[in-house]
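What follows is a short report on a single structure.
One protein chain omitted, others in place.
Chains here go by letter, A and B, matching the order in which they are written, and residues are numbered from 1 within each.
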Amino acid sequence: MTTDLKLYQIGTFAAGNRLLDPDERSVQADPGRANAITSGHRACQGCGEALGARFVLDAAIRAAGGDIVTANATGCLEVFSTPYPESAWQLAWVHSLFGNVAAVASGIAAALKAQGREHVRVVAQAGDGGTVDIGLGCLSGMFERNDDVLFVCYDNQGYMNTGVQRSGATPPAARTATTKPVGAEPGNVFGQGKDLPRIAMAHEIPYVATATVADLRDLERKVEKAMSMHGARYLHVLVPCPLGWASASQDTIRLARLATQSGLFPVFEAEHGVVTATTPIRQRVPVEDYLVLQGRFSHLFGEHGRPDVVARIQAGADHNIARYALAPDPEVVPHD
Amino acid sequence: MTEPELPFAITLGPGTSRADLTGSWRTERATYVTRQAPCGNACPAGEAVRDWLYDAEEGDAGYERAWRRIVEVNPFPAVMGRVCYHPCETSCNRGQLDESVGINSVERFLGDRALELGWPLPPVAAPSGRRVLVVGAGPAGLSAAYHLARLGHAVTVKEAEDRPGGMMRWGIPRYRLPRPVLDAEVQRILDLGVRLELGVRVDDLAATLAAEHFDAALVAIGAQIGKRAYIPAGSAAHVMDAVTVLHGLEAGERPLLGRRVAVYGGGNTAIDTARTARRLGAADALVVYRRTRDRMPAHESEVREAEEEGVRFRWLSTIGDVEEGAITVEQMELDDTGFPRPTGHTEVLAADSVVLALGQDSDLSLLAGLDQVDLRSGVVHTSPALMTGQPGVFAAGDVTTGERSVTVAIGHGRTAARHLDDWLSGLAPAPEPPAELAAFDMLNTWYYEDAPRSHRPRLELVRRQSTFEEVVEGLDADNALYEARRCMSCGTCFSCDNCVAVCPDNAVVSLGMPGSYAIDLDYCKGCGICVAECPCGAIEMVPEQI
Partner (left out) sequence: MLRQVEGSRAVADAVARCRPQVIAAYPISPQTHIVEALSDLVRTGELAPCEYLMVESEFGALSACIGASAAGARAYTATASQGLLFMAEAIPNASGLGLPVVMTVANRAIGAPINIWNDHSDAMSQRDAGWIQLFAESNQEAVDLHVQAFVLAERLSLPVMVCMDGFVLTHAVEEVDVPEQDVVDSLLPPFVPRQVLDPAAPVTIGAMVGPEAFTEVKYLAAVQQLRALEEIPVVAEEFTRATGRTSGGLVSRYRTDDAETVVVAMGSVLGSVKDVVDELREDGVRIGAVTVTCFRPWPTDEVREALAGVERVIVLNRAFSVGSGTMLGQDVRLTLTTRAPSPATVPAPATVVHDVVAGLGGRPVTRDSIRALVAAVLGGEVDPDRLHFLDLDRSLLEGEDLTPAAKDAR
């Protein structure tokens, strides 16, 4: 009558819904989910990376019918999951070094091919440091050879495992242990950072996607899609880190959501170097809404705040919104 | 490969971390709670609105379950789905997001479906052997009769009029409440074995109780007498009161209102009278009210519908004087406290008749013999359990203090029935534990799809101005389902599995049954994400005793 009927609109964005058929619910809503990384791991309270890894791997395991092996770079995820004598991993998992996970994964994929076990799929995982910085050489090689690996970067925007130092993915103005809020330009320098999704696209690999822990259905769909393809695939997942971001542990998902809704973290998919889909902003917010919740940006607010710096960050968000057409009017930012 | 063969330390068995009970890090724990949804909290009839919407969301079999939940409390869903002023919608949290859930329209859909499919009311309990008298077959009396009958008591309803329904029949016009709907829902109650004596006015309650050996009584006589304000009027002036006009119409009379009708008052009765006048052929129906539109007690939707039908309004005005064919109105202004003050500016308007809609009084003469009943200000005062000063005599609905509506009356009927039952069995009334309200800021509304409200279609305007056909139509099944699913289930888990998904420590386990989850305290680190991401505010953090 007045609207088209959308049948399952209650809690549409939640993990499950009793009104949906079980196979239409998220993997995370499935009581039989793999729990690739299980309880007892030592991640901080509210760690987005622990969450993101489970989201990704459980979906990958479902997509591959259980036939998954994983290679993991050094970093928080590896450290908090495997302190001897306990491992939180419930799937075949190997850790070698910080910067070589892409190559390790390539080697695994090559081995599986030579062994005629190509039904077993390979997922590589690394933090942003292990991806955009020290791991970039091997990763670029993996992309260029189009090795049959899904590489997942859990981007918490810094070297968290070593105590929150700046990485090539740390956003402008953020406070880290190596970019303190001192001097004329407090926090991290302004710059473009290493936009790895676009670097990956430049390799024209079959699939590149960004996602966050705030949109589980989207993340799972992308993992599923990636797993339906062969060759080098890259998934960049934003995973807020309460410790490194100096944020409240319960705000992890909220922050990921605000990162997307402010335009600071564009969510999109690309195939063979061409953007094929973007997730439009649903409830646009000014960047302040996102920044104020994080201690790493606290020097931008309050009495000695830096509205000029906030404005520059907003300009960066607006640029993303325009570039990926994330909102109808990229110029207008709602202020409430 | 079995574990002992693994290379020492560098290679570990899967999932062995479960030996590390990281729940010990916690200073706060997540705990499931059920909070009171504002809709149900606001419902004077006491309906568990969120609960029946939850059932209705399923559609099909869910509809009957939803309806059964409603009639646990309220035997008139089809009537309420039409005439209720729906405070539930006013307080609905969804109103702060886009528009409140169309609770009332879903209720009507369920009520109509029940009538259509002939769903029976739940069966009554075994006879208790107690006899209860209910005076008045309005919503309060019938609701009480229903609940008392279900509790096993023998109920007799004595009604002065020749048909039951009270103001649902004699006040509310047909274009808002078609009589077949009313009749069917009343009949369903009578079918439970309630004895209804029509055309029987109780003039002396004490005498009736004694004569007929009732164990207890409920006074639910409403307020039948239209209030008359003193307005200087010439002998030929045609001044009537609204309840008389509406009653007459329902009784089959055709009131002589003339072409130009002025209705004095600002409540729903005034609006109903003006809209009725239009339907009876008045070319001009003018509502005169002494305050402004936003201060009018009548509901906005009714005012809007009246305007659509051509009813005119004159705000900030009083009627000073009525002559044949004319009234004098005086302009008012609001003082700082919002009270209207005369300005002295007057104007004469043409009017063939004036209908006063200034409220109603009750005829309390039947209580004269009961000295302990407090009748100050013309209403019956009761305890919170709705018992009057006279033990065993209860009162409900318009005859008591407080808000006057069908919904309140139905709620009163149920409350009175419950307490009357307690009184009969000598029990002390059990106080209900106050539940925390699920406020809007306890929700995480991100998870709800943007879903604008589906509005009920309305009858074409021409037909609304000439006939008494029902103006507002019902929702079709699809829209009712859609509307039910707009409910955010404030404060009560609706099995969305989000908590299970968002826990970084897999410490939320689904127990299998929908909506049953448990926090595994061995691993809950107390991060609070499940609380923050619970769409409906059904989890909270509780500090650990440390």
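Heads up, the rule we're going with is that a residue touches a chain if its C-beta (ideal position, glycine included) is under 8 Å from a C-beta of that chain, and two chains touch if they have at least 3 such contacts.
For clarity, every value in this text was computed on a predicted model and none was experimentally measured.
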In the full complex, displayed partners of the excluded chain: A, B
Residue, one of A:14, A:71 or A:132, that touches the chain absent here: A:71
Sole residue of A:19, A:104, A:126 or A:196 that reaches the chain not shown, by the stated touch rule: A:104
Omitted-chain contact residue, chosen from A:137, A:163, A:305 or A:328: A:137
Option from A:113, A:272 or A:319 whose C-beta touches the chain left out: A:113
Positions on subunit A where the hidden chain makes contact: 66-69, 71-72, 78-79, 82-85, 87, 89-97, 99-100, 102-116, 120, 137-138, 140-141, 144-145, 147
Interface residues of subunit B (partner: the chain not displayed): 1, 5-14
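Quick note on the criterion: only the chains that are shown with their structure count from here on.
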Distance from the mean Cα position of subunit B to that of subunit A, given in whole angstrom: 48
Subunit B residues touching subunit A - in the complex, by the definition given at the top: 9, 12-22, 25, 57-58, 446-455, 457, 475-476, 478-479, 481-482, 485-489, 494-498, 500-507, 510, 512, 514-515, 520, 522-523, 525-529, 531-533, 535, 541
Residue ranges of subunit A in contact with subunit B within the complex: 1-3, 5-19, 25-26, 28-29, 31, 35, 38-43, 45-48, 50-51, 54-55, 81-82, 84-91, 216, 242, 248-254, 257, 282-283
